[in-house]
Structure formats: structure tokens, C-alpha cells
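Missing here: one protein chain of the complex. Every other protein chain is in place.
Just so it is clear, A, B and C label the chains in written order, and each chain counts residues from 1 on its own.
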Amino acid sequence: MSMIEKVSKWIELFGEKVTQNKETLNKLDTAIGDGDHGSNLTRGAAAIREKAEETTYDNLSKLFQDVGMTLVSKVGGASGPLYGSAFIEMAKKAKETEDIGEILEAGLNGIQKRGKAEVGEKTMVDEWAPVIDHIKSGSFTDEIIQESLQNTKEMKATKGRASYLGDRSIGHIDPGAQSSAYFFEALLDSGVLDDE
Amino acid sequence: MSMIEKVSKWIELFGEKVTQNKETLNKLDTAIGDGDHGSNLTRGAAAIREKAEETTYDNLSKLFQDVGMTLVSKVGGASGPLYGSAFIEMAKKAKETEDIGEILEAGLNGIQKRGKAEVGEKTMVDEWAPVIDHIKSGSFTDEIIQESLQNTKEMKATKGRASYLGDRSIGHIDPGAQSSAYFFEALLDSGVLDDE
Amino acid sequence: MEKTGIVVVSHVREIAEGIQRLIQEVAADVDVQVVGGVNTHEVGTSFDTALATINNSSADNILAFYDLGSAKMNLEMAIEMSDKTVKIYDVPVVEGAYTAAALLQTGVDLENIEEQLREIQIVK
Partner (left out) sequence: MEKTGIVVVSHVREIAEGIQRLIQEVAADVDVQVVGGVNTHEVGTSFDTALATINNSSADNILAFYDLGSAKMNLEMAIEMSDKTVKIYDVPVVEGAYTAAALLQTGVDLENIEEQLREIQIVK
């Protein structure tokens, strides 16, 4: 498969994972939010699937850009602007390089620029940051995905709806980190990193 | 006229004054509020008039109490709880004394307890306080009423809706002080203080 | 243990109803009573409706929120006429009620709720 086919597969798998795990994500978001993260992303995934059916992409940048704009418009919730900004920055970076580590790092920058979260604030950043570190250093495995996700459990939220709960956010996995874990699991399964 | 007849006259005159000057009060309240102080008090005056038509009072306390409760329920706006609390405290005091100065002082205490305003915050307190001082010291005249009212003009509001305007509240007479001036003009006209 | 609920008094009916919707999303099990406006559709608050709202609550301990100062005065008068324990917080009406509701839903005690509300206290 070409890189663009593998990346399309990656995004498709991500969409399937969030849709299949909609209730899991909603449940995590019920504990420390408003209970809709799964529904939000499922809505986004459906919109992306629809767009993918009607478009053929010949470059990564356009694919990422469309995914980003779709997520911004369709997801609802904080994860819309956040995932959306990630893909929009990935689209820009994909014009310069096909290096997935660099592209994802641009995505992380997009998330941080949009949401102003640093590492340790119990957000999707706490999944993206360690995973990208390991991708760039060639030590990316499923264990890293799961470990980073579990690490969000004992963090206290200082961004997003969970931050309103203060200490009560501790002891719960962050929903955005969980959906990001699905994103990176899909990355592994898609074979995008196989040549790197 | 008995004291209770004179006091009834006082309140009736107050009601007439605020009703006749509804637009004046609304206009003052437009400059530094939401434009309804005249309408609020006119509504209250109508309700008091209605109550007075169906009730005969044989004691001051009951009269003040009914006026107070009516104002609380019918005036709307901040002046409802404020004028209402004044009359409710006046009702309590009127059980102990017929001294108007002491009764009005109890009324002022009610306003200050309810609204937490001190002198100088550009509220109705800035009309009640100096007027009551002069009533108690026997130097109450219409000049005092008007002078106290004018003094609110250069004050900066730190209570009520006018306080949102900060310095922009300066240069405008406070509407609640104006309606209070009508209240004390009515007091003069009613003859309540004539024996004091 | 006594139950704690929320009361919101706003000058506008839509604001009150909107806050209830926003809050119930994150506090499905919390009793949230709201009132806004007067005479069906006018802007204002009243002692009568503030008291009725307090009485409508199934809770004996109430955390109360309001938008502008005259709403607070009517709430205070209502509290004087009620046997319930009601505390008024000088915090933003939307953000404060949301915070309190979300925390109540997760079982946080009053002391900790108040600590968090103190962080968003404003002069109002």
C-alpha cells in the first residue's frame, strides 16, 4: 500500500475504534465530564467516513486538512477544536515531510496551541506527548500507548470540564487520552510506521 | 387628623408622586440603570392604593407592615426589597413609639441591612440618612431633601446596577434617592411631623 | 445525611432554564431548582418566587446562586422566611452553579465545594 493508503487506513481504523468504543468513552466522560466524548467522536467519525467515500486523495496534506475541518465542524465538544487543530497542523507539516513522527509532533503542537494544556494536566496531551517521544526515538509500542493512558488516571485535571472536579478527577482515566490511545493503536495497526 | 390618618396621607402622597413622576424616575434609571425605577414604584403604588381601599388600619404598625409586604411583592427591582424592608422595620418600631424620627431611622436600618450600602455609595441611603439626621435634630426642611438629593449627583455608585458603570455613574442623580426625596416631600406635605 | 441541592435565581427566565440544562448534564442526580424573570416573561426577580423555588427543592441544604444584586436581596428575604439551610455564593451565576453542581454529583462535601467556589468569588 502507498503511504496515503496506509494513512487512510489509519484514520478509518481510528473512526471504527471510537465508534465501537462509544459507550466506553462516554462512560469515562461521565465520571469527569458531561458524558459525551464517545458520542462526539462517533459523530465525527461518521462524517469523516462519509467524506472519505466521496473523495479520492492524492496527497497526505489534503487528506489531513479535510479530516481536520470535518472534526472541527462535526465533533462538538472540546475534542472537536482539539483533534481538528491537530489534523490541520498535520496537514501543514505533511507538505514538508512524510515523517510521521514530525507530522504527529506538529499535531501535538496544534493541540497545545489550541487548548493551552501542558503535560500533566490530565488531557489528551498526556497521551500524545509520550507516544510521540517514543515514535521519534524508535521505541514506540503498544505498551507505551497503554502506559501513557494509565498514567492519566492519577493526574488531577487542570484543563477542560474535568478541571471543575478538582481532586475528584483523580482516579479516572481521561476520556480524551483514551480516544487518543485508540488513535495510536490504529496507527500501529495501519502499518503506517512499518517502513520507518 | 389622627396620626394614622396623616401617615396614610403620607403614603398616599408618596404613591401619587412616584406615579406622576414615573417617566422622570425611569429616565434617571436609564442613565445609570435599566430604566424601570419609575415603573417599578408606580406598580408598587398602585398595589398599595388597592390594599388601602380594602383595609382600615387602626394601628401604624399594621399599616407599615402591609405597605412593606406589598412593596416587596409588587415593586420588582432592587427597590422592592429595599423599600419593603424599610417599611417592615418601621412596622416593628411603630409598636414601641410614634416618634417619626425613630421610626424612619429603623426604616433606614432596614434598607442598610438589606442592601449593605453605606452613606456615599450613591443610593437611596444618601437621601434617607441626612434627612433622618435633620428630622431627629429638628432641622428638617425641603432644602435638606433637595440638597441631599443633589449631593448624589457627583457620587460614584458602588451598589446596585449603577455600580457597573463605575465613573460613568458620576454626574447623574440616583433614581432611588429621587424617589426617596418624593417620599420625604410627601412626609412634609402630609403634616405627620406637625406636632413634633 | 441531609441532602444538598442547588437553587438559581436569575433576572431572566431563559438564563435560569439554560443553567438548569447545562447543569443537569453533569449533575443528573442533583436537585436543581431555578427561577428567572417575573410575570412569565419580564426581566426581574421576586421574593415570592425565590421562596417558592427554595420550597420546591427536595433538599434541606441549598447552595444558592444569583446574577445581579437585587436577586440576592430577594433570596435573602426568602431565606429569612424559610426553615431550610440556604447559603448564597457571590460567584458567577453560570460558572458557579456549574462548579457546585458538578462537585455535588461526585459527592464532594460542602467544605471542598466552598473552597473551589472561593476561587471564583467576585464582587457583584
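Note that a contact is a pair of C-beta atoms (placed from the backbone, for glycine too) under 8 Å apart; a residue touches a chain by one contact, two chains touch by 3 or more.
Here the structure is a predicted model, which is why all the values come from computation and not from measurement.
Shown chains touched by the undisplayed chain in the intact complex: A, B, C.
The residue touching the chain not shown here, chosen from C:Glu2, C:Asp29, C:Asp83 or C:Glu119, is C:Glu119.
For the chain missing from the display, the contacting residue among A:Gly115, A:Pro130 or A:Pro175 is A:Gly115, taking the whole complex into account.
Listed residues A:Gly15, A:Gly101 or A:Gly160: the one in touch with the omitted chain is A:Gly160.
Where chain A meets the omitted chain, the residues involved are 34, 72-73, 76-78, 80-82, 84-85, 114-115, 159-161.
Contact between chain B and the unshown chain involves residues 33-35, 161, 164-168. Think of the hidden chain as still there; on chain C it touches residues 10-19, 21-22, 25, 36, 43, 67-68, 92-95, 98, 119-120, 122-124.
Definition applied: only the chains that are shown with their structure count from here on.
The interface carrying the most C-beta pairs in contact is the one between chains B-C.
The most distant chain from chain B, with centres taken as the mean of CA atoms, is A.
Of all chains displayed, C has the C-alpha centre closest to the centre of the whole protein C-alpha set. Centroids built from CA atoms put chain C at 37 Å from chain A.
Mean C-alpha positions place chain A and chain B at a centre distance of 63 Å. Residue positions of chain B with contacts to 2 or more other chains are absent.
Across the assembly, chain C contributes no residue that touches 2 or more other chains.
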